[in-house]
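First the structure, which I've put down as structure tokens, then a few questions once you've had a look.
Only a single protein chain was left out; the remaining protein chains are all shown in position.
And now, subunit A:
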Amino acid sequence: MSALLEVEDLKVAFTRRGEPDSVAVDGVSFDVQPGEIVGLVGESGCGKSVTSLAIMRLLPERGNRVTGSIRMDGDELTALSDGQLRERRGRDLSMIFQDPLSSLNPVITVGLQITEVLTRHRGMDKKAARAEAVELLDRVGIPDPRRRLDAYPHQLSGGMRQRALIAIALACSPRLLIADEPTTALDVTIQAQILDLLKQLVAETGTALVMITHDLGVVAGLCDRVNVLYGGRIVERAERHELFRAPRHPYTHGLLGSIPRLDGPPGEDLAAIKGSVNDNLPWTSACAFAPRCPNALEVCTSVTPAPVEDGRFLRCHNPVGAS
């Protein structure tokens, strides 16, 4: 089976006059198979959003440099003209953002925001688009969808808004959906519902999903494969069960350790990762994670760890369970 999305050596550097470039994404490669759910996990600032925006080509026109290859169905997205890209966005690939309220246009109705996409990409007339919009809202579990069509975004609850955004993103049955922390802005109880909904819809439509999150709990219930991102590079990639059963990278290990376990002994200390992203070393001459790593060796601060691919992808001098 050939990959739906192949990202190869993606680099994004933000440039500012008079300052050295700041590299946000530093040679990220991963692929997504049709219908697959792939996780992109890492703590704040590791480059998750920048990666997703680069794939959609939504980064600002100026002030950054993107290199590498992003292929969808073998087509190089980075080489498409703006017009060609606009034809594909929303139809072949679409995206859901973190904050459902600010992602909706406050001055037009939810219905118009759905029908806009339907008339744009599926050539529907107004009436057909409205009927389809009702179907879509119904499918994402919005009660009384006919009435909700004429509601403005601020009249919906947070969960409803995210449902509406999911309906919009899936309106044209894209084959790839990128969801950038779609539940972070929601109540914990609503989060689970939205994740269930995404999982169900993606399974029904065969849409592949790139799930971006800092929450391994989300990954555990959803993803087929997981990419763990640290400091703009993928440090570990494995099939979900493999990753949870035996995390190899100390960073992944730390992330897993910081999830409270319901079956653990009460009062057990959570193994949080010490330090912060600010302590990073440059990847060019070290392992960026070394200063925070419990397994760090001398070599970790002086040599860039080479990526190893055997069953899983790993970038570490001294993986967990090696010695």
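Here is the rule we use: a contact is a pair of C-beta atoms (placed from the backbone, for glycine too) under 8 Å apart; a residue touches a chain by one contact, two chains touch by 3 or more; residues count from 1.
Here, contacts and distances are computed from a predicted model.
Undergrad: UniProt names the one chain left off this complex as which of "Aldehyde:ferredoxin oxidoreductase", "Peptide/nickel transport system permease protein", "1,2-phenylacetyl-CoA epoxidase subunit B" or "Ligase-associated DNA damage response exonuclease"?
TA: Not shown, but named in UniProt as "Peptide/nickel transport system permease protein".
Undergrad: Which listed residue, A:E87, A:E135, A:E204 or A:D279, touches the chain dropped from view?
TA: A:E87
Undergrad: Out of A:H121, A:R175 or A:H317, which residue would touch the omitted chain in the full complex?
TA: Among A:H121, A:R175 or A:H317, only A:H121 touches the chain that is not shown.
Undergrad: For the chain not shown, which residue from A:S22, A:S44 or A:S102 touches it across the whole complex?
TA: Within the whole complex, the residue contacting the unshown chain is A:S102.
Undergrad: Please identify which residue in A:A169, A:L201, A:L255 or A:C287 touches the non-displayed chain.
TA: A:A169
Undergrad: Hey, which subunit A residues sit against the chain that's not shown?
TA: Where subunit A meets the chain not shown: residues 56, 58, 85-91, 94-95, 97, 99, 102-108, 116-117, 120-121, 143, 151-152, 154-160, 165, 168-169, 187, 189-190, 192-193.
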